[in-house]
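Incomplete set of chains, arranged as in the complex.
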């Protein structure tokens, strides 16, 4: 297993093509905007070396029996699923942001199930290919990006009817050595921090779309892959001299559009090829695992609650009953989210291939709450923080010989707390509710692993309405259709 | 293990002193208002004989190794805790009401922990006494009432300072054979359907209140115990000729005030006697178990959701997008509750005595949600039901030769559904949202196992705010008090 | 203007055909279930004689200049609209229930607009007929029922395609003297307390449904009109000996299905006859007025808030910060409702005929909130009340020589408050949240004047989305379609 430092060094060897602000990023690992996001992934490596978290952050490979980082592990038990949820919370609290590595873990687990299932229907060898690839990932402790969301073009049409056929990633050529693909994947969290990129179809597909029903993995610096970094609120504060105004001094995230400009994939890295009837299953398995992964937001919630409590203490309001009640409400909502990611794990089941998978219904219920509660927790944090959070002058003003003293004087609340501490904690709350942290804590909570309506559709499909109706009819004495 | 019928017969042998509507109830088992509540308890016996639910509704006694009804079982594993939550949901869905028996199970489990802990501090023999009692309960498959809530009098004063010393149940005499107690227990759900009544103190106590720090068990028909049945909304419909207007044709609940008019308790039935410093622990353990028990409301929610879907179909509105969305929301809220009662079980732990106990924080989080979501589910059910639910004439009108035909004609919606079916399902929704069912599904969800504020206090105590604050401070670079 | 007593006497002269519990009600005015609802209407008469409320409860007739009861008035100014909202709140607080008379006022005002508009399109004389009728109503200070909601049958089909043509009320015969109508109107609040019944179509109609596009008024005891009373939760407590368990000692409501069994209507009482294109307008005007009328629920909310504060004081919890916060939240929600019914009035406008009408958008916004907030206010009231509300024995138990003393003893909280007072206020909260009062405060708030989705549709139609989009596009610099 690599340490965080070894991980960062390993990425340095990659030749990634990354654009930001209209220009190619010369040294990706050293870029001040990308670096904090890389540090967040590094935290997933360091955790595995922390004795306190060994059972949480590591596992025994079912392939080799070796101790591996849990992010490379295929879940072998209900307990593995529960440990995954707990690891997410711990890392969320450690980084205060998205640590990006869960998407690869979820893609690997989904593929472990679906490659097996395709082989069971066809005379294919996807499972063997996949396990070889998995062994490579585990052996080298790699970070994988899981790439699912296509640009989709006009939402009214399926892939093959789009006016531009590239709006969904598809195969454009096939030969003995492999295939050539074209398209793009949007919203790729942490893409340029990954050694590998695992591509999956974006939705269930029909036969006419079979050229789009493909899954494969490639090194992230394969020729033809281009990364274009998305903006985040206030991200340029990372370019400023001082560091306080960043809020989160240590970690961050990034998102990218990943373009596949006629990229070659060797057959040994192809895990689904035109078996369109399995596209939906791969999406559903990945989505279920990934909706569980929003356990991390409980950890980010811990940070925000801790920050709210701290500013309340600094402001001298921590003992007001309405403040205590709001803190309790924040905790209540946050722990309700924790219940969701634990319950979908504890209700997990064994798939035919041996992999354990979370309960689909409860994973969707969990994620649906994630699209709601962080917004309310965030609103309460802003309530507790006070208006100063958005009227606070810059760190440069604090450091200024001309006005710094005014700020020291007038922004002090408790005589025991330096104004700078107030500044720091308020900038953290700003980061999490309006800044780059809010991209992860709020908007990503809304849309990551599928937008709210996607979960609602799954919830409505997964509940057993017939049984509920039978219970009701029996109790009120409706007879006619009890056998229906 | 008894069947439901055997259970009902066994109760028939008791000589209970029960009052209702100002008069002594002559034949408790045959009273039309009490009977449906007794049937609901009987369902807990029948479930244990249903092969489909064997693993859910039965367990192996850790005392005897015999198969017993789970309601008499002391939890021996995390899985036992999870099965308990699931059993609650199943029975809630089967009965559409409170089946009353969980309170005794929770009292037994709490005592199994606390008697052990008292013995560990004092030279007492509570544990041995308790296990003997437990063996008796298991052997005879008894239903126990768990009686905790005292009338409390003036909330501003502790027990020993009340102007009337009986506002909390207390010992008034002690002799070689046992003790004599006086007081009352309020809100006793299912009291007159129990073979035994297990009394516990209502809150943490100090030395001055040690006469109030007592716990014991007695046969429910012990001399001096008087039951006064509480009214429920629309309960007298159970006295009417027709049965449709009851809504729930099969089951119901009841509540009682239980007066202890100088009742003798033999020493072998006393499980805590003036060890006041353990009163709070017993309350907290019982409360944690009992907050988990609100798993049952998920099952009642299943019934209400099933009823809402059914009336939507009968009304011809089931395919309207806003109806589907509301049904999904009801399911989402209901499954969020399910997550809570599963998570507090799956995070359960082993107590020193060997008993498994749920996670206190998550059990409180679960119950807090139970004080909220059933109200919203109920509101949505009323939305879907339509106004007819509260303007519907009586069953007698439907049966009337003079106006029955008008109702048949004008209350028919779909040509394929008899007006009577609409009547039946609407009466069930009325039962659950305004009638006796609402007592259980709404008000009991609010106050049972402790009112909302009780859970908020526990949540605020159980979360680790220090750790959250350290996470926040580390991320924003506040140094000074990292070691604090 | 009649007094309440004169009103009750005047109703005594009617020969109404009323059924309840499958039997014809012999003396409607004396029936213990109907009487409290009649008293609630009487309160609207008494208020007009109360000097404190003269400007609120009376107005000058624009026909005669005489002082009339506001319930018979056609709004002549914005101030009239505002007074109407305020009168609703006052009467809601006075009666704690639905006082039933607003529906006739709303029907009269809607007809005053639409009869004018029909005449403006056709050579009809509806306006003159209507004004003559209005003068009669004002002169005799009559209570009118406004009857709109048809049974509707299969929601998938318009009136003329129903398998049973009577599922919407329609004309079946026409002659020189008048017309004969057949059908029914459901959910008629206070129907048997009205002198007159004003029938309106239930929705917008097309030409094929013109036989259903009719409006007229009749004396409530016209031959062929049959009333079948709907059940309400716990309504039979009004038949019991004691009165405490009723909760509301003074007032109540009722609902009825009204059957028109081939009823003759003279031409002078017909206000719309097959002008189908005006059916929608009449519905919309009536609905807007009637959605404003849910001002009354603010008054009922006042009662429930007052009751919650009182039980908190009796319980000794009124000073707990969480209780104070809940009371404040109840008030906040209730006053937010008040804002809605005031705003739609203050934004009212003059129709071509001179009648003032509320703002349609805001009236719908108001009613939409009424479908939500009373449920939350009710939930909070149950929270504050405590579990005793649903475990309280009957008044007969309190009066019982055998157990009454136990109840006096154990249900006393504060030494300064008799247990009976606690009993009384808890029964009032039960009445309003689970009993007959909940029918009015909750379910009627949900469905009266149109179910929530009806308001949502109106809101989506009434907002000017184009303007909002232009504002947004201008600010972000989207040019291409600014002229669109």
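Lettered A, B and C in written order, each chain numbered from 1.
Everything below uses one rule, namely that a residue touches a chain if its C-beta (ideal position, glycine included) is under 8 Å from a C-beta of that chain, and two chains touch if they have at least 3 such contacts.
Fair warning: this is a prediction, and the values are worked out from it, not measured in the lab.
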Field: Assembly size in copies, with 3 chains present
entry: 4
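Just so it is clear, only the chains that are shown with their structure count from here on.
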Task: Please compute the C-alpha centroid of chain A, do the same for chain B, then give the distance between them in whole Å.
output: 40
Field: Between chain B and chain C, centroid-to-centroid distance (C-alpha), Å
entry: 38
- line: Among chain C residues, those touching two or more other chains are 322
Message: For a test of understanding, state which residues of chain A touch chain C in their complex under the given definition.
response: 321-322, 325
Query: Given the complex with chain A, which residues does chain B contribute to the contact?
result: 82, 93-96, 243-244, 247-251, 302-307, 309-310, 324-325, 327-328, 331-332, 335-336, 338-340, 342-347, 361-362, 365-366, 368-369, 418, 421, 424-425, 427-428, 456, 459-460, 463, 465, 467-478, 480
- prompt: Across the complex, what residues on chain C touch chain B?
  reply: 19-24, 149, 151-156, 163-164, 166-167, 184, 186-188, 226, 228-234, 236-237, 245, 255-257, 259, 315-317, 320, 322, 371-372, 375-376, 379, 382-383, 386-394, 396-397, 399-400, 402-404, 406-407, 409-415, 430, 434-435, 438-439, 442-444, 446-448, 451-453, 456
